[in-house]
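Here the complex is missing one protein chain, while the rest keep their positions.
First chain written, first letter: the chains are A and B, and each begins at residue 1.
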Amino acid sequence: MYDVTIIGAGVVGGMLARELSKYRLSVCLLERGNDVACGASKANSGIVHGGYDPVPGTLKAKLNTVGVEKLFNTAEELHVPYRRNGSLVCAFSEAENETVQKLYNRGQENNIPNLKVLSGEEVRKIEPNLSESVTSALLVENAGIICPYELTIAAVGNAMDNGATLKTDFEVVGIEKNENGFVITSVDGETVESRFAVNCAGCYSDKIAQMIGDNSFEIIPRAGEYLLLDKNEGKRVSYTIFQVPTADGKGILVSPTVDGNLLTGPTALAVETPENNETTLDGLDTVRKLALKSVPSVDFRQVITGFSGVRSSEKNGDFIIEESKAAKGFVNVAAIDSPGLTCSAAIAEYVTELLESIGLDLTLNPDFDGRRENPHLFHTMTTEEKNEYIKAHPQYGRIICRCEGVSEGEIRDAIRRNPPAHDIDGVKRRTRSGMGRCQGGFCAPYVMKLLSEENNVPFETVTKSGKNAEMVVGRIEP
Amino acid sequence: MKRELTCIICPRGCTLSVDTDVTPAVVTGNSCPKGETYGIEECTHPVRTVTAIMRVANREDTMVSVKTAAPIPKEHIFDCMAEINRTTVDAPVKIGQKVLTNVFGTDIIVTKKIL
Partner (left out) sequence: MTEHDIVVIGGGPAGMAAAVAAFDNGVTDVVILDRDEHLGGILNQCIHNGFGLHKLGRELTGPEYAAVYAEKVAERGIRVYDKTMVTAVSKDRIVTAQNKDGMLEIKAKAVILAMGCRERPRGALSIPGARPAGVYSAGTAQKLVNCMGYAVGKKVVILGSGDIGLIMARRMSLQGAKVEAVCEIMPYSGGLTRNIVQCLEDFGIPLYLSTTVAEIHGKKRVEGVTIAQVDENRRVIESTKRYIPCDTLLLSCGLIPENELTSSAGIAMSGITSGALVDEYRQTETAGIFACGNVLQVHDLVDYVSDEAELAGIGAARFVKGTLGTFETIETKPENGVRYVLPQRVSLGRNEDVSLFLRVVKPFGKVRFTVKSGDTVLANAVRLKAAPGEMEKLTVRAEKMQNITEPITVCLEEVQ
């Protein structure tokens, strides 16, 4: 019997697991995928939003305002790379100039520090590659960028290091409420019992809520397509460049990433199911066209990959974070679309307080250690330090991924360390091996070999992303 | 009959025209004598060198590359592959070492050194 079970190991579930592991609680994190961060948390903009956008008085506004600093502090503790690069919301017409002014006013209402409205000339001075057509822009200094899946991996890993349990490939198909709490059943018939349950199931959170008879909300899955460009293009802009928002979302952005690439996107397309994460010709064309509207010099020949992420929206437009009216002790954390990543640390605290208010006893865990070993330590060293480090850990000397300079040692660590990587994509998200310009062309066979060795399984069973995603179809045998 | 074909002897890829109505057949379009031989052979009894891989039984995840020492009749390519696929070798092997003999009139030899 766990104290709390969290359904969904995305960034919200992961950050909540870490927050709860600060207390003397037994926590279980359930994930239907074979890795953490395999829904919206692996495929979004990675933006820490300044907080000018949410409607004042909403939960989004409240959590965004306090969430930015909390997120950066957590990232610091977990050694997750982030950058406070600021953002610019650009207008392209008189009418849009007014929207920029409105956003400024809204930001003031939301208590966002250091907002400024700049003229076209002023903004091009600080961001020279911006289009000549930009007529004004809102400068948001406290905004930033972070890697969303790395944050999730680090948060879950740290929660596990502090005693939380992670069960992957656990697709919840039934939740039963009894006098002690909940019995949660997986598609494979495994059960987990806990006193409290928190629904962080992203695009599937309405389906999960329905399992305890809660039909109070419906998730609208919305796909966003992106194009990621080579590091050669990474310095095209230094701020995150938005266009003034429309009803469909925050529009197409052009932004550096923490890893030094350039990210463009997303589109916003309502899709039938969260499984609809294919990219489309039209979608990718839209990304190109609108990105060039903001920054005409982006060189799209430098694209290294395209992807699509499905976000969980809801008709009222605000986060849903409350105890379900259908079952005491069951908390919905749903409709966490933008600025969900920004708010994730604040949401984790908010939910923890909510759980306390409905009877969860919070006693501090004196053994909690909120720090995580820096997986990028080697890359921060001087040549002299690297030399010493390799002498002590020779596997760090052997580079496996030449594009991103990832060593055998780092890959083996990623397979061993919490939460362990099970497959090629898992290694990729943890180490960046295969994330570079050749997209795994050279390193994939070597990474497969390391996965097979570390997990002591036959090479041919290694997958890209879990069951049925085998990389090869068999050994060539006489 | 006149047949047009691309010479595969070298990367130049000459377009050959072979007239098989006369004996011996007449090849035009070739830039070298090898092209003439190829043109006639291709129209009478086409042959190919088969290259393949063989598992090295005493080394983990290791294949050694092999080839037919001489070209074999084209219609036997898959039979030749079947012979090769039935066989494993033990390292060490060196380039030129025979691993199968008398396969469609030639030998299968190693093309990569495995220590």
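Here is the rule we go by: a residue touches a chain if its C-beta (ideal position, glycine included) is under 8 Å from a C-beta of that chain, and two chains touch if they have at least 3 such contacts.
Small disclaimer: the values here were computed from a predicted structure and weren't measured.
The chain that is not drawn here is touched, among residues B:45, B:74 or B:98, by B:74.
Of the listed residues A:275, A:356, A:369 or A:453, the one in contact with the hidden chain in the full complex is A:275. Contact between chain B and the unshown chain involves residues 5-11, 13-15, 48-53, 55, 61-63, 65, 67, 74, 77-78, 81, 95, 111-113.
Where chain A meets the missing chain, the touching residues are 227-228, 232, 275, 277-281, 283-284, 303-307, 383-384, 386-387, 390-391, 394-395, 397-399, 402-403, 405, 424, 437-442, 444-445, 459-460, 463-476.
Following the convention adopted for this analysis, only the chains that are shown with their structure count from here on.
One simple way to say how far apart two chains are is to compare their mean CA positions; for chain A and chain B this gives 54 Å.
On the side of chain A, the complex with chain B involves touching residues 449, 459, 476-478. Those residues of chain B that touch chain A in the complex are listed here as 53, 55, 61, 63, 85-88.
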